[in-house]
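Right, one structure below, let's go through it.
Every protein chain but one is kept in place in this view of the complex.
We call the chains A, B and C, going by the order they appear; numbering starts again at 1 in every chain.
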Amino acid sequence: MIPRYSRAEMVAIWSQETKYRIWFEIEAHACDALAEIGVIPHEAAKTIWERGGAATFDVERIDEIERETKHDVIAFLTHLAEFVGPDARFIHQGMTSSDVLDTCLNVQLTRAADLLLSDLDALLAALERRAFEHKDTVTIGRSHGIHAEPTTFGVKLALAHAEFARCRERLVAARAEVATCAISGAVGTFANIDPRVEEHVAKALGLQPEPVSTQVIPRDRHAMFFATLGVIASCVERLATEVRHLQRTEVLEAEEYFSPGQKGSSAMPHKRNPVLTENLTGLARMVRSFAMPAMENVALWHERDISHSSVERFIGPDATITLDFALARLTGVVDKLLVYPERMERNLNQFRGLVHSQRVLLALTQAGLSREESYRLVQRNAMRVWEQGADFLTELLGDPEVTQALGESEIREKFDLGYHTKHVDTIFRRVFGRA
Amino acid sequence: MIPRYSRAEMVAIWSQETKYRIWFEIEAHACDALAEIGVIPHEAAKTIWERGGAATFDVERIDEIERETKHDVIAFLTHLAEFVGPDARFIHQGMTSSDVLDTCLNVQLTRAADLLLSDLDALLAALERRAFEHKDTVTIGRSHGIHAEPTTFGVKLALAHAEFARCRERLVAARAEVATCAISGAVGTFANIDPRVEEHVAKALGLQPEPVSTQVIPRDRHAMFFATLGVIASCVERLATEVRHLQRTEVLEAEEYFSPGQKGSSAMPHKRNPVLTENLTGLARMVRSFAMPAMENVALWHERDISHSSVERFIGPDATITLDFALARLTGVVDKLLVYPERMERNLNQFRGLVHSQRVLLALTQAGLSREESYRLVQRNAMRVWEQGADFLTELLGDPEVTQALGESEIREKFDLGYHTKHVDTIFRRVFGRA
Amino acid sequence: MIPRYSRAEMVAIWSQETKYRIWFEIEAHACDALAEIGVIPHEAAKTIWERGGAATFDVERIDEIERETKHDVIAFLTHLAEFVGPDARFIHQGMTSSDVLDTCLNVQLTRAADLLLSDLDALLAALERRAFEHKDTVTIGRSHGIHAEPTTFGVKLALAHAEFARCRERLVAARAEVATCAISGAVGTFANIDPRVEEHVAKALGLQPEPVSTQVIPRDRHAMFFATLGVIASCVERLATEVRHLQRTEVLEAEEYFSPGQKGSSAMPHKRNPVLTENLTGLARMVRSFAMPAMENVALWHERDISHSSVERFIGPDATITLDFALARLTGVVDKLLVYPERMERNLNQFRGLVHSQRVLLALTQAGLSREESYRLVQRNAMRVWEQGADFLTELLGDPEVTQALGESEIREKFDLGYHTKHVDTIFRRVFGRA
Partner (left out) sequence: MIPRYSRAEMVAIWSQETKYRIWFEIEAHACDALAEIGVIPHEAAKTIWERGGAATFDVERIDEIERETKHDVIAFLTHLAEFVGPDARFIHQGMTSSDVLDTCLNVQLTRAADLLLSDLDALLAALERRAFEHKDTVTIGRSHGIHAEPTTFGVKLALAHAEFARCRERLVAARAEVATCAISGAVGTFANIDPRVEEHVAKALGLQPEPVSTQVIPRDRHAMFFATLGVIASCVERLATEVRHLQRTEVLEAEEYFSPGQKGSSAMPHKRNPVLTENLTGLARMVRSFAMPAMENVALWHERDISHSSVERFIGPDATITLDFALARLTGVVDKLLVYPERMERNLNQFRGLVHSQRVLLALTQAGLSREESYRLVQRNAMRVWEQGADFLTELLGDPEVTQALGESEIREKFDLGYHTKHVDTIFRRVFGRA
């Protein structure tokens, strides 16, 4: 966890305090079930909830015990017993440490997923608002970084919206992957613990019982979870890259927000750097990279080895905290993005009307000229625009061979930007359900 | 594509012939829609279907044209026109090359997904059959590679079944990700092509219209697809690793099938190597690695750049062909796996009864001894098993302090393997819906 | 291997024919050594060289034998015996298949490295030529995609030269990593083969004897080799990305070469796409990704497992063939790059003189004004340039507060581009040893 790329709410999910609180709840819920099926006294379960619920666990004290026992769960249980008293002997009956550790990890991951889902909701809302704001803001579409044909800035944002809406669906699925609970004992056989305990704890924590576990919850679930975060991060990178491109000095169609008093990094007033989106690009690289060790974690030996654990100590917090931060930062960028429609128009017309050359070409073809002949006519006029900075429409209107084939009004009609944007409403209805 | 890791049906999906056939179908379906909305004559669409449908496209001829035009789609259309005749001018009206290329890629990926789904079905069937066959075959569960507590070989296979059943669900979702069609023109604005064409072609090909595209179908879809294949490959690696462990000389609880006449690699008859599962381990590394460039492909510049294309020429065929081969190979391994229950039993009893020590310990505690006292009693008997190869039950029955706390029948009762397998039916019902 | 991203010479290294020829040479050299130390007759070694050397190995015939024996080396040896006759029994004495396979792989990798080294030499030559050509071509340096201060296009190319010169050194080291030979028998103990055989074969093939091997040559060597190719590919990506940026419509300071008759993809004459460098970006993603499975290959079990083999069948050819193609393509791009100095100048002056604002600021400070005061003066003039398109020098000369602090000639002197390029010769001498 890098503090400057972290937000408090997500960090809290991964704190020692939270972890111990979840451990306690898993144990206490299990006691309820054990009492229900007659393994331990109801009274004990009640006491455990009361005293443990009121306790403030002392992380340093637990660390101290762990240094002695070299076992984190035992250290916690010892500390818990200090609050609960004699009834503590009813805690953890027939359970194995992994039951607590893995169920806790999944609780943390589902909580993290919930935060990420609300991050995505905020991002989607910002994208929708700005998309409608710029639904009709015409801008040049670019393929290969080269001017192609007009589109609107709203369509660009609608595309991003559709992308993150897909990410949301993916995250819902990824959350379900890790929303499981295992209380199945040493090698997953329930030898010392009744499966009804697992069912009760799962329900109480909003999880599904793991249909079959080894000593651990199978790691293909977590691999899928982290791979999904990697894909979402890659979408963050795409939109961040788009903004970085738009903010280039020579393009400058949009800019990350600068507060009024803020200074660029030098005396040059144009020196406003897209540092937020560059930062997002780097963060995306990190989140994406975590998918690899998560996938390598799947092939644990037999009923478990512990190699996954160190990996998860890194990527559990790092992937979720970083993506949370990235989504929030991206939402801020979208929300406050400075958009320059007049610059978009100027760039669009950089080659004075040339963007319409293809339509003129098609019109000449439809007017009966061969494709080769049409191309020749268009190109000779286009080259004057390209090389001498002439105005394309003026050139065409002054070319008798062209005007012979197409009337002036027909030629002028081909310079209508509306031709390119006539289906924007269709696209918006598809993406937003409204236009 | 590595021929020795390839199966014909999947390879065929990626052949030039298949590609051109799909291109033709996309174009011809588009013509139907264009005719329907009055852009081209119905008669032309009919001719295109008839003549193109009957044509055998000549890959070398298309290559030859491409060498001239340096454009693959134009080369194909030129060749197609040689069959269709004058009506060929009605083909590809208002479309852009990417409409054909991207829709074709998605058709190929969905077909590949369908093959992979049937691969998974075959694997699941094999796992289910073998799981029930060995539902009650007791074997030692191992954590950290060290003997832990008993489980059954059927439970091991049930776990793999649950894992691949999840993979199946993931693949269904991944297939839906890429089951889209875009016929939206140069930068995705439908400027020169009516959205109804896209809807028609999508429906005809069993795809969904892409809600909003740029010049290309957004690559987050493909990233998710290949990431999913990476997770599935990681599950292949897990089961392959399990088999490799079981086949180790010192363990030898199971073996890959060897045909009767087959020789091991040397004069030693025990030299049967788990080469199939080792091979699967390597293939898993490859399929997994393809997730990275697929994720890097997402951040294309503006309305598209062509950097994704070279990546997809590798990973499109390689990931699907290799995973198809791997799943089929793994199915064969599972199907014919030689299982040695007697060896499982021997390994389980390697430390003559010691596997029951925990139950004895718990029983002593329940009989009123302190945990420390109980541990001391168990350990001193266990150490004789461990160090001198004694029999644990005999030792316990000969220890007066133990027999004072627990009667002989009670001690004997702790050596019941059935204690560990009593919930196997529960697990099977959860996984297979039957026990 | 993707044919369109492959060059014949590198492909030939990985052909079956080449492989069998190398296998033969390893076996024949080993026979020489075996004869020398008296294990087999000298005459036999001579016959083997003569008949095997003259033979044309029949790949299909070997495949046919392999289908029967399921062992590639045995199949080859059987086929070789068909040429050699009775003396064939002296071939492969005391060797294990991996001796042949691993030494052959390393021969192939070193040959591939040699080709890549000459690719790098060609690229370095092209970079050097173009760097000197544009040593003094002033262009704007950009940080964050935003105009910063002037540099020269030659310096940009010198940087790329330094980068690829480093890549060359890395590749020399990587080549040495894999330039080893192992002829050490079943588990690397030389039980059945004298170490002198290894020494002889190594020397004959230009390799070093592997100091200690298992059944295989340790795979950390190959991991380092492929990781190095990944870094080189990342440098290819950097330069390719630079070109893509320079070719953007709004920047257009350089372009990939277009042949005179070549048409862009549409009627618009400006539509020249940087398709070569976009392609290089994608290829870099692939080559880079191969580093991961190569690293996972290191942890083979005990004295070897075969999991590395399938990985290497992919990445051996794919990484080297693709990088060879990429380096050659990049060399072509550099060699023929269209450079537009006048456009560089125009972009540099996009904000009419503003690029010099920092120097004016420093001069004011040195003239005794406080930094705050200086900033205020510069900024109010700069803002007029920025917002109203004024000329910065004119504005400054018309601002009494500025001219009071700095004389006109002093102000004008700050607009000297030479100030920024005065150390270009130093840089060139560092990089090229001459200026």
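By definition in this document, a contact is a pair of C-beta atoms (placed from the backbone, for glycine too) under 8 Å apart; a residue touches a chain by one contact, two chains touch by 3 or more.
Just so it is clear, the model here is predicted, and its values are computed rather than measured.
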The one residue from C:L105, C:L123, C:M224 or C:V360 touching the chain left out of view is C:M224
Considering the complete complex, of C:I62, C:L77, C:L109 or C:I306, the missing chain is touched by C:I306
Consider the whole complex, including the chain that is not shown, and state which of C:A12, C:A173, C:M383 or C:A435 touches that chain. C:A173
Touching the left-out chain: which of C:T47, C:T103, C:T137 or C:Q215? C:Q215
Option touching the unshown chain, where C:E25, C:E296 or C:E395 are the choices: C:E296
To test your reading of the contact rule: which positions on chain C touch the chain that is missing from view? 141-145, 148-151, 155, 158-159, 162-163, 166-167, 170, 173, 177, 185-192, 195, 209, 211-215, 218, 220-221, 223-224, 227-228, 230-231, 233-235, 237-238, 240-242, 245, 281, 284, 288, 291-292, 295-296, 298-306, 358, 362, 419-424, 426-427, 430-431
Those residues of chain A that touch the unshown chain are 2, 4-5, 70-71, 244, 262, 265, 273, 275, 278-279, 281-283, 285-286, 288-290, 292-293, 296-297, 301, 305-311, 313-315, 318
Taking the full complex into account, what residues of chain B touch the chain not shown? 142-148, 244-245, 247-251, 266-275, 278, 292, 296, 347, 350-351, 354-355, 357-358, 360-361, 375, 378-379, 382-383, 386
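We adopt the following convention: only the chains that are shown with their structure count from here on.
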Common contacts of chain A and chain B? C
Of all residues in chain B, the ones touching two or more other chains: 281, 288, 292, 296, 301, 305-306
